[in-house]
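With one protein chain held back, the other chains of the complex are shown just where they sit.
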Amino acid sequence: MIAILTRDIRLAVRAGGGFGLGLAFFLIVVVLVPFAVGPEVRLLSTIAPGILWIGALLACLLSLDRIFALDREDGSLDLLATSPVPLEGVVAMKALAHWITTGLPLVVAAPVLGVLMSLPVEGFRWLVISLAVGTPALSTIGAFGAALTVGIKRGGLLLSLLVLPLYVPTLIFGAEVARAGATGLDVETPLVLLGAVTCVTVALLPFASAAVLRMNLR
Amino acid sequence: MTLKVLDLGVSRGGVPVLEGVNFAVDPGEAIVLTGPNGVGKTTLLRTLAGLQPAYGGKIVVPDPEAMTYAAHADGIKAVLSVAENLMFWAKIHGTDGIDGALEAFNLRDLADRPAGSLSAGQKRRLGLARLSVTGRPIWLLDEPTVSLDKASVTLFGDVMRAHLAQGGSAVIASHIDMGLEVRVIDLTPYRARAKVSRDYDEAFL
Partner (left out) sequence: MASIWEYANPKKFTRTVDVLLPPVAVLAVLALVTGLVWGFFFTPDDYKQGSTVKIIYLHVPSALLAINAWLMMLVASLIWLIRRHHVSALAARAAAPVGAVMTVIALVTGAIWGQPMWGTWWAWDPRLTSFLILFLFYLGYIALWSAIENDDTAADLTSVLCLVGSVFAILSRYAVNFWNQGLHQGASLSLDKEENVADVFYFPLLVCIGGFVLLFVALVLLRTRTEIRARRTRALLARERMT
């Protein structure tokens, strides 16, 4: 199982495009927002938590189709499915690898982008915490979407259509934590709910993803 | 480890292609499946490997994890080195040591090359070397000698002989003679006949 994790991370690092791309995309989205809404600090600091969350979500979406599609193309997925590792474990490890190469860099980079968006000082901590708690759910849900669309050529657009509605609860609670943190409101309730969504997703969705992969391999 | 196939029927894309297939593979034995293109060799192998359900009959094998499958696509990652590629499969299958496999397929000199820079034949050899590191007794091979040169075919023949001598077995879909003692099964007679039926369920296999 660890072998899958290390291999996927190594592939993402070496192949390029995987590791830095999401981060660069995140940066560009956040930089474009002030051009669109104007440079007024008050406005920017109000919408900063939301924009940062939307940026993170889209950056996450960008690399989802790589989770299974490449392995499907070169036959690795067939071989993994016949290997002693349960497919559920394969899915979980691949989602974890996706999170480490995409979600984690976003969490780390978020404070820097928070500065660009004039995020209030007290908001930084909660922004990072909300992203750290929420992005694993984004990767796991994304892996489910990727498993659904693995057999479809150019399934990228369909993948987004399937995955984005599933992101709604995470986005709502995550952005709420960041927003409440920035305005000094109570963050506990949304944070607990965000954590609950992540826990349930990470615990259960790999089973659905593995089932879907098996159907797709037939 | 005897693999028994009893009255097996397989389907491709919801349409039955083979039915009533019967054979058994004993340890030390290799079976070659032949038949024209599209007869269902790949489908049969994938069904045996457990990648798709059979639509009729049974596959009897003492341990479903005794089989390993090698297809046209080798599952090779271009950015990993030859050794890294093999090492990954060794770890997945919980076996140690890729030296034997590297040696047997004459890949030692290429071990540190990125797999993306290999020729088609070299890639194929790497793909076949994976079989050795899985440590599984029953090999299911789909056209294993595609893009191999003569020397490599001989090399692979040697590996196969060693594998069979150790009590392993193989089911091979191939048209090329590898210089092995094999039993040939022609799949043509097992072709699923189109049943003419007015029952709607017919369309829902």
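For clarity, chains are labelled A and B in written order, and residue numbers in each chain start from 1.
We adopt the following convention: a contact is a pair of C-beta atoms (placed from the backbone, for glycine too) under 8 Å apart; a residue touches a chain by one contact, two chains touch by 3 or more.
Everything numeric in this text was worked out from a predicted model, so none of it was measured.
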Item checked: Omitted-chain contact residue, chosen from B:Val15, B:Val60, B:Ala151 or B:Ile176 -> B:Val15
Notebook entry, point to check: In the full complex, which of A:Val30, A:Leu52 or A:Val197 touches the chain missing from this view?
Noted result: A:Val197
Margin query: Using the document's contact rule, name the residues of chain A that touch the chain not shown here.
Written below: 144, 148-149, 151-152, 155, 158, 161-162, 164-166, 168-169, 172-173, 176, 180, 189-190, 193, 197, 205, 208, 211-212, 215-216, 218
Next item on the list: State which residues belonging to chain B touch the missing partner chain.
Entry: 13-15, 17, 194, 199-205
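Note that in this section only the chains that are shown with their structure count from here on.
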Item checked: Separation of mean Cα positions, chain B and chain A [Å, integer] -> 37
Notebook entry, point to check: What does chain A use to touch chain B in their complex?
Noted result: 2-4, 7, 10-11, 14-15, 71, 73-85, 217-218
Margin query: Give the list of chain B residues in touch with chain A in this complex.
Written below: 46, 49-53, 65, 67-69, 71-77, 79-80, 84, 88-89, 91-94, 130, 134
